[in-house]
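Got a structure for you, written out below as structure tokens; questions coming shortly.
All protein chains of the complex are present and in place, except for one that has been dropped.
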Amino acid sequence: MVESKEQNEHLRDIANLCYRCKKCSVICPVAPSGRFNPRKFIQEINLETPGRLKKGRKFCDTEEDIWVCLTCGQCRVCPQGLEIPEMVREIRKEVREQVPNDPRFTATETHMNIFPIAFELMRKNPKPAQKQTILNQYASIQKWPALEMAQTGSIAYYPGCFNLYEHALVNLHVQQTLTAYAIIRFLNLTGITPVVANDYCCGHDALWAGDEETFLSFGKRNIEIWKAAGVKTILVSCAEGFRTLSVDYPKYFPEFSFQVEFAADYFDRNQIFKKIRGFEVKCRSIVTVHDPCRSGRLVDGGHYESVRNLLQNLIFLEIVEMPHNRDEARCCGVASFRNCTDYARDMTRKRIKEAMKVGAKYIVTTCPKCVSHFQCVTLNEAAALKAKFGKDPPKVMDLFSFIYSAYNANDLL
Amino acid sequence: MTHDVQVIQEQTATCECSEKSPVSAVTFTPHTNEGKFYPHILMFCCNWCSYAGADLAGVSRFQYPASVRIIRVMCSGRIDPAFILEGFRRGADGVLLTGCHIGDCHYLKGNEYTRDRMVHVKPLLQIIGINPQRFRLEWISASEGRKFADIVKEFTETIQKLGPFELKE
Amino acid sequence: MLEVNRDPRVKLHTLTEVKKVSGQVGDFKLEVLHNPKYVTDKCNGCLACVDTCPAWGIDAYNERFSPRKAIYKAFTQAVPAKVVIDMVDCVRCGTCIKKCEQKAINLDEQPTTEILNVGTIIVATGWDEYKPPKGFLGYGVYDNVVTQMEFERLLAPNGPYFGHFARPSDNKVPKSVLFVQCVGSRDINKNPYCSAGVCCMVSVKNSKLIKQENSEIDVAVAYIDMRCAGKMYEEYFRDAREYGVRFIPSSVTRIKERKDKSLEVVLDINEPVKQIFDLVILSCAIVPSTTANNINQVLSLQMTPDGFFKEYHARLNPIDAQVPGIAFAGVSQGPKSIAESIMQARGAATSLGTIMHKGSFKLEMIKAIVNRDRCSRCGLCVTACPYNAIILEPDGIARVNDVLCRGCGTCAAICPSTCIDLRNNRADQYQVVIDKLFEEESPA
Partner (left out) sequence: MEYVKKLPNVVVADDDLSLCTDTGADHIKKLMNDNKANRLVVAACTPKTHLPVFQAVLLGMNLDPSYLEFVNLREHLSFVHMKDKTGAQRKAKDLLRAATARAALLEPVPVKMVPVKKSVAIIGGGVAGIQAALDLAKNEFEVHLIERKETIGGKMAMLDRTFPTDDCSI
């Protein structure tokens, strides 16, 4: 905790490095809405004396609506290296402490606030969900082979909040269970039995909504659970989970001593698919990769190539790139299930249109939130998109769900 | 929403036909009833079928446990899974959602939405770590007073077997 | 009927179908399609054309028992009293054009569309007779098995036998007649409901009419139970028995034709008994008109599982539809007799007349409201709304039509932005109730 506070002040101290090049406000997808502008936000910080700023009070009644920022990190183009998303997060936390029911905060609620409620319930719960049981139930329903999962071991797979989105956002086909199943199944096929612990949600959404308390309680218990299981390496397939575990956990928990690896990286580095006997999967389709901010811009060294390399394993698959890719990837529109607004939706639409213009039949990504937001548009506005482009909108899938579906069908069109 | 005067007049009434008003001074015993676990169940009833069913159960004097707290909604289609989680968050031991039978909805197909949406509630509870048996979806028509009482009885027994909700503060 | 035609305030649109309905109470727009009659309004009904017409078709009015010309008037008292041409039967010889003094015939008439702008709508789509599947109790195979409506024509003075009924196979007066009740009704495999006793009463009436015509004829009715509930109905039933009609509590399961075209019927009276009848009449169920479904597709009202329109409330308001400004009359809402149909029709006229007389309709505004600032323009509420009450404005923001919205709240539950809610049934109001219900101790 002490550490993070120092970090806060440090973040702010460098706000005066800004020389108003306006790169951030030009690239910021929210700025045109007129409710949030990163450059103005930095200026607000600079205008105040550090003493007043410490309490974040300024932002309780400023015009800059810090809850509107998507923390997508496109503003990281900053030539002075200002971490605007991180700053926003710190300010959010302070504002939340001072005004518990900030009307501007409640105004960003989406989905009847189901996710914060679910997280609060999870937090209270001393006995989290039996993930192994749920996974094997899923396997038996699908009539797929059962998974081998260990209770203790050195390599763990962290499914994160697991199938929460899948069931909270009905009809959007966010196949989180399939993703988890696919990864464990592929690992099993190469003789690896990963630990799947009954861990908690990583606390990403709570953290970015300024609710540090929930985040800390999740983190603490997760670390205990992993320690008890004797885990050394943790594989994370979800981009948000990866960012939280690899960047935020070490920052907040000095005792965090695990090696965190992005599942796609691990698969690529160890050539998992090459090791699976008879892995000759045909897939006559065209995919494009949407790079989520959480596994790209917002972590060091953007994990872009591994995803593409894994897709190369599929025979006949054509990978096309959208004009904005890798570090410049456009935002899916919504972060931490807040602020589903018209401009947020326009962003989602724009990204889908980008994918359609390059002729993709599938959009493959690694973030379940990107999947759900893209699906919301492709499924609900299919008719309008079809009218405009003369073809069906692309399907959106998680990387591992996509590969597993192709592997299962051996020719996914 | 703000009001200049926020005052409420309270009336407790009993018609000649009803029992003596239960709101007479009886000491408040929290949480247990003669040593037995006494569940609190949140129940949503749609205005047109289930609420009328509950009324019929009343008029017919079908006795059922005093565990349910009924909230009247216009249509079961109004119920978002968030309401159910909200109930658990506030400390309900179980949540019972009732609506009109499929095809019988006062609002054409509101209950079909409910049905489709509620398929996902049990897995959702499972992942949060709540026993899915604590939630139930039932169709009760306005003429099924007996069924209403039976379902409440049965569900209360289920919850009693499960014990108090683990996450209650 | 004639009165309707004479009244200047009633516009008759025959051979017309409703294709599309938009708008709401107070201002409905009906798109109607006028099918061609091929005869203009100049026709004075002299019927000279009918005599000259060389082409023949089957007379739908007389069920299947008699032919009619391709140019025809439906029946003597038809309203409007003009002829029409059935293009299926017409050979386009043009004889009628030459014969017509009024120059009223135009064989090249095309269908036309018209928009009717009205304040309210009455749905009176009526009914059809249940047609038994071919071969069921010999229907459609044996000539002398007919349905009740067909028999009405055999009996009618303007029917094929001019009021002196005969059996269809040999045009001879039958010696014995059997009515079979509950065909296609009260049967969970066909129609589970009872047609409200109408078919019972029709059989009582027709059996009595046969006896009045010729008391020599043996008339029997095979019934499950006679449902003669209504004013003077029981007395009417007693009358029939006094005329000598035999009412046999029995269900008929098998009918076989004999060489002389008479029918061998197996009646189950404690044990199977064979009896011979010359004519068998099937008292078939009343089923919703085939057009009811089409009409419902344009009006999107609610139907009960049996296909009749669903009223607002079975007890408290059996006349109005759930959509304001629409009412039901007659069998469209459920099987009923003529008297009941007229009762409901007058009820519907009063119900809608009240609104129209007042000139305005009062709406309780427990309706969905949209928080325009938060709407993400996703359109999910539009697809969720059962009443099509929500549309997206040109700028993409959802707008609720207060008249069509009935306040179910389905949209509120589906909205991802939590921006649409029901007035006075808001989520925060529910949440406060949930909160307070489970508060452990009293705050005081």
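Order of writing sets the chain letters: A, B and C. Residues in each chain are counted from 1.
One rule holds in what follows: a contact is a pair of C-beta atoms (placed from the backbone, for glycine too) under 8 Å apart; a residue touches a chain by one contact, two chains touch by 3 or more.
Since this is a predicted model, take the numbers as computed values, not measurements.
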item	value
Touching partners, among the displayed chains, of the absent chain	B, C
Contacting the left-out chain in the complete assembly, out of B:44, B:64 or B:113	B:64
From C:103, C:246, C:372 or C:436, residue that would touch the chain that is not displayed	C:436
Selected from C:138, C:184, C:330 or C:409 as touching the chain missing from the view	C:330
Interface residues of subunit B (partner: the chain not displayed)	1, 3, 5-16, 18-26, 28-29, 33, 38, 40, 47, 51-52, 54-55, 57-59, 61-67, 69-70, 72, 149
Interface residues of subunit C (partner: the chain not displayed)	1, 3-4, 7, 9-18, 24-28, 30, 32, 37, 61, 74-75, 77-80, 84, 116-127, 149, 152-153, 155-157, 159, 201-202, 204-206, 208-209, 230-233, 235-236, 289, 291, 295, 325, 329-332, 337-338, 341-342, 344-346, 348-350, 352-353, 355-366, 402-403, 423-424, 426, 428-429, 432-439, 442-444
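In the analysis below, only the chains that are shown with their structure count from here on.
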item	value
Graph class of chain-chain contacts, one of line, ring, star, complete, other	complete
Interface with more contacting C-beta pairs, comparing B-C to A-C	B-C
Intercentroid distance (Cα basis), subunit B paired with subunit A, Å	37
Distance between chain centroids, defined by C-alpha means - subunit B, subunit C (Å)	41
Chain centre separation (subunit A, subunit C; CA means) in Å	58
Where subunit A touches two or more other chains at once, by residue number	111-113
Touching two or more other chains - residues of subunit B	80, 83, 86, 117
Partner subunit B, residues of subunit C touching it in the complex	300, 302, 305, 322, 366, 384, 386-387, 406-410, 412-414, 422, 425, 427, 430-431, 433-435, 437-438, 440-442
In the complex with subunit C, residue positions of subunit A that touch it	107, 109-113, 340-342, 344-345, 376-377, 380-381
Subunit C to subunit A touching residues, read off their complex	373-380, 383, 396-397, 413, 416-418, 427
